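The other protein chains are all here in position, but one chain of the complex has been omitted.
Labels for the chains are A and B, by order of writing; each one numbers its residues from 1.
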Amino acid sequence: MKRIALYLALFAGAVVSVAPYLMTLNSAFKEPAQVLTTPAWEPAFPVTLENFAQVWSQYDMAGFLLHSLVYAGAVTAGQVVFSTMAAYAFGRMSFPGRDVLFWGYLATMMVPQIVTLVPLFLIMREFGLIDTYLGLILPTAFGTPYGIFLVRQYFRTIPRDLESAARIDGAGTLTVLVRVLLPLSRPILATLATITFITTWNTLLWPLIVTNGDATRVVTLGISALKGQHSSQYHLILAAAALALLPLIVIFLLFQRHIVRSIALTGLK
Amino acid sequence: MIDNITYDRSVQGHRRVERRLAARVRAVAEAYALLAPSLVGFLLFLVAPIFGVAALSLFDWNLMGAPSFVGLDNYRELAADPEVWRAVLNTIYYVVLNIPAQTVLALLLALALNRRIRGGKVLRVVFVLPWMAMPVALGIIWSWVFDPRYGVVNQALGMVGIDGPNWLTDPAWAMPVIASVNVWQYTGYTMLILLAGLQAIPHTLYEAAAIDGTTPMQRFFMITLPLLRPSLFFVLVTNTIGSFQIFDTVFVMTQGGPGGATDVLNFHIYQQGFQLFRSGYASALAMVLFALILLVTAAQFLYFRKRTVYDFS
């Protein structure tokens, strides 16, 4: 009896977890009038692609998604490469100023994004990078303290013997990093890449400030503007929201193992 | 380290020292070469802006004309600004709505999943599914779910004869609705962290306690809760800091309304900075937020230092 109650509770939790996704997707396939007249849980019938076609053709949805892909893709690439490099220096090498710097990095982890917003905007203005991809990407592309910390902690779990063996064979630092450490660090790098991509894809505040034109408008800005224009035309804005969420769901399902593990680990430092 | 190098006065020793010094210099150069990109990003896009915001908070500037130095006027103004206090209280209200609900739910789920149950792995993934969603999209979806006329919630309430409120335009309900987005999004995430903490508790403890004839309730309060404290504290602190920075859902759903009921600190700073273009005042507000978060983080650090020794060897 207790067992049944337990399963029921878990099942209810699972339903709540996926219901908003399912209802959104379901309604996005309904005809405009039906979105308003039928309850969200009623399956779409007849199924129509009209809403998607409309956001795709009347609003530059493809452009929004592409701009976000470039933004998130570039930040992810930069984050993985540069965080790994910095993590190796911090975790495996000794040099003057290391500890001070590392503490400095850690200390900035808690600085809220909004704090640096205005100065960052002014820096980008001086560089002439307002409304450009570079302006969007640069602040987070060189590796964030979070990413560096994550990889450094992982590097430190890899036995030094492996590295020493390669050193004795005459391998340089870069070779050691690429040949020895990287192959062993795939799980953490996949995790870092996934989390960075998701976070960047979801970012609103920085794009809101640094890009205002259509040429670089990312999907967060695109759909929030759409909501501003059509606050009650749910068939449109739900289809747009579904399109914005879709890539995340795909990535999540591909990398869910890493994500679940990495979240579990964050509490057990 | 340099000072560890022993000096040898013999010529041969000198050469050896030179060689070792050269190797050492090369190693340091290599380290800094590896560090260089992140250091550029760190100094230019994190450190410089932090000093920048402190400096800007002493000016009055709309970002177009010439800035004028006003000393501490911005701070004086914000201390007396009722809207700032409203924003602080709104932010705290949001945190209070958010964190207890989210933590208790997450703990219950974690306890349930910590038992041997079928489909536990799948359920874990399902519960984390909300975590990755885009807050902007969630804001859109929630606006629809809580639409007074066309939303699921009021439709469901209507079926049991309840006339649901106008959620997002009712000042009493707007904040709870916005908080519910975050509870939905982060409960699974919090649950995972707590579950990992639960799984780290040795089974033998429970077995011994069971032999002693304790009830499950007693075991929960005497073993589970005390041993889970580090994990619990961690999620409480990090989720609280995260909640302090709520912006996206407010921006999409209410723009701080109705009647300022959801005007939280982050949104207020954004509004001062990029709707009213009072960048000096916004910077002063940002400094206040920064100080608040610094306090919370310092508390967290002091607490954790007791237990964790950071190893920088």
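Quick notes on this structure:
Definition applied: contacts are C-beta pairs under 8 Å (C-beta built on N, C-alpha and C of every residue); 3 or more make two chains touch, one makes a residue touch a chain.
Rule of thumb we're sticking to: contacts and distances are computed from a predicted model.
The complex appears with one chain absent; UniProt names that chain "Extracellular solute-binding protein" among the candidates "Aminomethyltransferase", "Multisubunit sodium/proton antiporter, MrpF subunit", "Extracellular solute-binding protein" or "Heme lyase CcmF/NrfE family subunit".
Only one residue from B:Asn114, B:Asn166, B:Thr240 or B:Thr297 touches the chain missing from this view: B:Asn166. One chain is missing from the display, and on chain A it is touched by residues 69-71, 73-74, 76-78, 80, 121, 124-125, 128-135, 137, 183, 186, 189-190, 193, 209-210, 212-215, 225, 228-229, 231-233, 254.
Chain B residues in contact with the hidden partner, per the touch definition given at the top, are 62-65, 143, 148, 166, 168-171, 253-260, 263, 271, 274-277.
Simple rule for what comes next: only the chains that are shown with their structure count from here on.
Centres computed as Cα averages put chain A at a distance of 15 Å from chain B. Across the complex, chain A meets chain B through its residues 6-7, 9-10, 13-14, 16-18, 20-21, 23-24, 27, 35-36, 39-41, 78, 82-83, 85-86, 88-90, 93-96, 98-99, 101-102, 104-105, 108, 110-123, 138-143, 145, 148, 156, 173, 177, 198, 201-202, 204-205, 208-209, 219-220, 223-224, 227, 231-232, 234, 237-238, 240-241, 244-245, 248-249, 251-252, 256, 259-260, 263-269.
Across the complex, chain A is touched by residues 1-2, 27-28, 30-32, 34-35, 37-42, 44-50, 52-53, 56, 63, 108-109, 112-113, 115, 117, 123-145, 147, 150-152, 155-156, 184, 188-189, 192-197, 200, 230-231, 234-235, 241, 244-245, 247-248, 251-252, 266, 269-270, 273-274, 279, 282-283, 286-287, 289-290, 293-294, 297, 308, 311-312 of chain B.
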